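There's a structure below that I have some questions on.
Only one protein chain is missing from this complex, and each of the others stays in its spot.
Then we have chain A:
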Amino acid sequence: MEETNMDDCEHNRESEVAPALIAVHPTQKSVAVAVGSNLRIYNLQEGCSVSLTDDSGAHMHKDSIRAIRYGAEGKLFVSSGDDKLVKIWVTDSWRCISSVSSEKRVTAVAISNDGRFVSFADKFGVIYAVEIEAFHENQSLPNKKAIPILAHYCSIITSLEFSPDGRYIISADRDFKIRVSVFPEKPSDGAHEIQSFCLGHTEFVTCIAFICSKDSQQWYLLSGGGDSTVRLWDFTCGSLLDTCHVGPETGLLQPEERIDDNLLAVTDISATPDGSLIAVAIQSLAGVMLLSCDISARSLHVARVVPIPGETFIPTSIAATSSSNQLWMVMGASTLCASDSAPLARVKILNGFCDSKEQETCIFEDKDIPGGELLLQTLQGSSFIEKDALSTAAEAVKTAMCNLLIKKQYPSENREFRKRGRNDKKVNKKK
């Protein structure tokens, strides 16, 4: 019995490890990296690191950041996570204009395309909306209360997005579901109308992204998950158009290995606007996989795997914007033990990530990265990171994700053992 308790403890601590995250300003004015409770911003326009100011009365993040996001226009930035605080920043001065409290730990955030609402999801499946009024440069918003608008029944929300046309709010969860809800005129009354469910994943869903058909100007949804697939959806009716099994293409699976022991979960997706290139981050894959999507033919296939030369780099988060042809990648994890030094992360850039077919893709050397050493110093925590120093981080992130999102399986004798305290079982014993 003591052994099982120890096990549980271990699990709990491991599931606290948070992956490093990256986000890029829509017109590439700045780039943000979150590792543990650290939020690091680099101003690409002026070539300097940004110091954050927060006079909303609350503190900086005190626990692991789980979600960061720029608004569609780039004026707002939101960060949130395990400390149950949703911080809303203005990006021209990097001041925190509001800190909204959540009852539970926050797992995903989104900003509506018109910048009027910030939405966030918690570990129990409830999704909230906060209205942002027109803000003044030197004024803080009164600390607002978030209103619950919809909920998945007690499931961890792994990803949250507003559809680019602003009509829907889309939420993905660990119970294999993607829900498309109509985003109402008055969110305070709740988002009751469900447009569709996108059902097809056979494991937890981790990430979603949009692509737009050039011919019809219609938006489509991409999703990735623990079943090691990327799927293409017509999300207004919930129909699955194509499934791409990325696991076998990584070259990491031996034919005799059982898939469930060696789950190659898709951890992040970033796509060029028309979907002709889709970057996919996969657990254990050192490098990034590129897919190509032909929406009119409803087909999604693997283009190639781009390896990262010289080191083991398994991206934990990737980000791109339509305004540039660079894909930003980060690898890292919040540290387990409380040490004095700030947690480290590694930043890499894939150049040539755009719709044009002619462009060659390449991984920038550190010296070629825009912003150079200062950028790396700011975002990584150190300009030089030893080769493979982060491989334990990648392993910890992988275990944490499995513990958090995969249902625990107990053999039947264990299950009986766990029921030993139940009253009806006790009665049986007496007999």
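Heads up, the rule we're going with is that a residue touches a chain if its C-beta (ideal position, glycine included) is under 8 Å from a C-beta of that chain, and two chains touch if they have at least 3 such contacts; residues count from 1.
Here is the rule we use: contacts and distances are computed from a predicted model.
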Q. Unshown chain, UniProt name, "Phosphoinositide 5-phosphatase", "T-complex protein 1 subunit zeta", "ESCRT-II subunit protein" or "tRNA (guanine-N(7)-)-methyltransferase"?
A. "tRNA (guanine-N(7)-)-methyltransferase"
Q: Using the definition of touch stated at the top, determine which of A:K62, A:H192 or A:H245 touches the missing chain.
A: A:H192
Q: Sort through A:V78, A:V118, A:L150 or A:L376 and give me the one touching the missing partner chain.
A: A:L150
Q) Where the complex has a chain not shown, which of A:G200, A:G287 or A:P343 is the residue touching it? A) A:G200
Q: For chain A, enumerate the residues touching the unshown chain of the complex.
A: 126, 148, 150-151, 153-155, 175-177, 181, 189-194, 196-197, 199-202, 238, 407-409, 424
